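One protein chain is absent from this view; the other protein chains keep their places.
== subunit A ==
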Amino acid sequence: MINIEGIAASAGVAIARAFKLEHPDFTINKQSVQSTDAEITRFNSALAKSQEELEAIKERTRAELGDKKAEIFESHLLILNDPELIDPVRTMITDEQVNAEYALNETASQFITMFENMKSAYLQERAADMRDVTKRVLTHLLGLTYVNPAEISEEVIVIAEDLTPSDTAQLNRKYVLGFTTNIGGRTSHSAIMARSLEIPAVVGTKNVVEQIGSGDLVIVDGLDGQVIINPTDEVVAEFRVKQKQYQEQRAEWNKLRDQKSVSKDGVHVELAANIGTPNDVAGVIDNGGEAVGLYRTEFLYMGRDKLPSEDVQFNAYKTVLEKMEGKPVVVRTLDIGGDKELPYLDLPKEMNPFLGFRAVRLCLDRTDIFRTQLRALLRASVYGNLRIMFPMIATLGEFREAKALLLEEKQNLIAAGIEVSENIQLGIMVEIPSTAVMADQFAKEVDFFSIGTNDLIQYTMAADRMNERVSYLYQPYNPAILRLVKMVIDAAHKEGRWAGMCGEMAGDTTAIPLLLGLGLDEFSMSATSILPARSLISKLSKAEMQELAAKALELQTAEQVVELVRGIDA
C-alpha cells in the first residue's frame, strides 16, 4: 500500500482499478521534403481535420456542460487558426524544406516556453492549451490513433501525467469514477472540469503515473487530496464508508439546492451568500443561495494604485445584479480602514484603527469617493434587485447624512436623464453596540438591518479580534451578544422591517438554532455553508427554537449556551 499526497481538486471518494491514459509517442524527426507544396497541403489537411474535431468537441461540451465550459475550445479554435502559429510553420516548410511535424513542433515549442516563463500562474497554465492543440494536429500528421478517453467502457480511475482540456471533456462520467494526475493545480482546466462533472480528482501528485501500474486498485480521495495505491481490505472498507457518507450528504444537499429554506414547522428564512467579487456569484448559484446578503465592495478598491472609476464599479455591480436574476443583492458601501488599508489614500496611521476613521466615517468625510460609489450603484440598480447598506453606522445622524447624499446623487442622475430603480431598499449594518441599543429608533428610518457579528462581538466585549491574548473574549454565544441580536430583530419586526446577519455567526451550525429562534429573517454566509445550513434548518422547528432561545437569553455564560444548543436533537 502506497499513500501519495496531492491537491484535492474535486470532492468525493472514488475506488476502482487504474487506467493509465498514455499519450502515444510523439517523437518527431526532422526530415527534408521533396515537394514543399505537398507538405503544406498535408499540413492544411491536418488543420482541417483538427478543426472539425474541435468544433465537434465544442458542441458536445456546450450541450453537456454549457457555454462557459465550451469557451476553452473556442480559444483552441483561435489558436488553431492563429496566423502567428500557422504562418511561421508554412514559411518554415517552404524555406527549410522540412516536414510539417517538425515545423509545427518547433514553432509551438517557442510559444509553450513563452507561456511557461510568464509571471502569472494563469498564463503559465495556458501552455497546456498550446500543447493540446499541437498534439491534436500532430496526431493527424503522424497518422496516430490514441486511446480516446471517450472509449473507456469499464469503471476505472484515470491516471495521467496531465489531462488536456479535450481529454477531460471526453471522459465518460459513467465509467470514469475519478482521476489523478502528476501535474496541475486547483485552477487548471482538468480540475475545473472535474468539479463541474462531479468526478473526484487529485492533481499535482508529482508521481502517480510512475507509482501506479495499469490495473492496480486505487483510491482517489478528492476530499483530503490523497491517492492510495493497492490499499488493504480494511483501508478500502474505511474509504467505502467515507465515500458513502459524502454521497449521502451530497445527495441530501443537492435535493435542497433549488428549494426554499424552510424550518420543520414551515417557516421560511432566507439563506444568502457573502461575496467579494462578481466571480463569486457562480458559487452562490451553485450552492442554491437565495440572495447575496453581503457584497463586500472593498475588493474593488484593493490591489490597485488609485480609486476605481465609476464605470469600473458600475460594471461590477451590474454584473452581480444581472447574474442574480432579480434575487436580492445587498451591496455594502466602502468599508475601508480598520484592518483594511488603501495605500493610495495615504491615511495617517492610527492608534486604534478599529475605533478610528473607517467605513462610513471616511465616506462622509471623503464625499468624492462616496458619491462616485453611490452613482455607480444607482446606475446599476435597474439591472436587478439592489439593496444598499451602510457599514459602521453609530448614530442616526450618520445614517441621515449618508442617505441624503444618496438621494442627492439619485436626483442628479434622474435630472441627467439616467434611469434609476425606484425600489432600492436602504439599510445599515448593525455592528456598533450603540446602534444595536438604539435599533428601535433606527427601525423607523431604515428598510432593513444586517447584523455584522464579527465587529459587534469585538466592540461589545471590548476585545480586539486580531489579538490572540484576548481571543477568549470573542464569544458569539455569550448571552450579552444574543440579547443585542434579539433587540435588533425585535426592533426591526416592530416596524415591519427585516433583520439579517452577515457575520461568521450566521453560518455557524451552533448559532443557527438560536438565530432561528430569535426570529432572524435572513442569514448571509459563505456560499459553501448554505446547503448544510438549509439542511439543518429543515430539521429544526422554529417554535421549539423560540423556546430554546428564550432559555439561552437567561443563561449566564457562553459555555452554558453552547451546552444548551448541543443538547437539541437535529
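The working rule: a residue touches a chain if its C-beta (ideal position, glycine included) is under 8 Å from a C-beta of that chain, and two chains touch if they have at least 3 such contacts; residues count from 1.
Simple rule for what comes next: contacts and distances are computed from a predicted model.
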Name under which UniProt lists the unshown chain, selected from "Molybdopterin oxidoreductase", "Sugar ABC transporter permease", "Phosphocarrier protein HPr" or "Fumarate reductase flavoprotein subunit": "Phosphocarrier protein HPr"
Residue of A:Lys119, A:Lys349 or A:Arg469 in touch with the missing chain, whole complex considered: A:Lys119
Of A:Lys174, A:Arg240, A:Lys260 or A:Arg304, the one touching the omitted chain in the full complex: A:Arg304
Listed residues A:Glu5, A:Asp37, A:Glu59 or A:Glu74, member touching the removed chain: A:Glu74
Positions on subunit A where the hidden chain makes contact: 71-72, 74-75, 78-79, 82-85, 111, 114-115, 118-120, 122-123, 126, 129-130, 277-278, 303-305, 308-309, 311-312, 315-316, 319
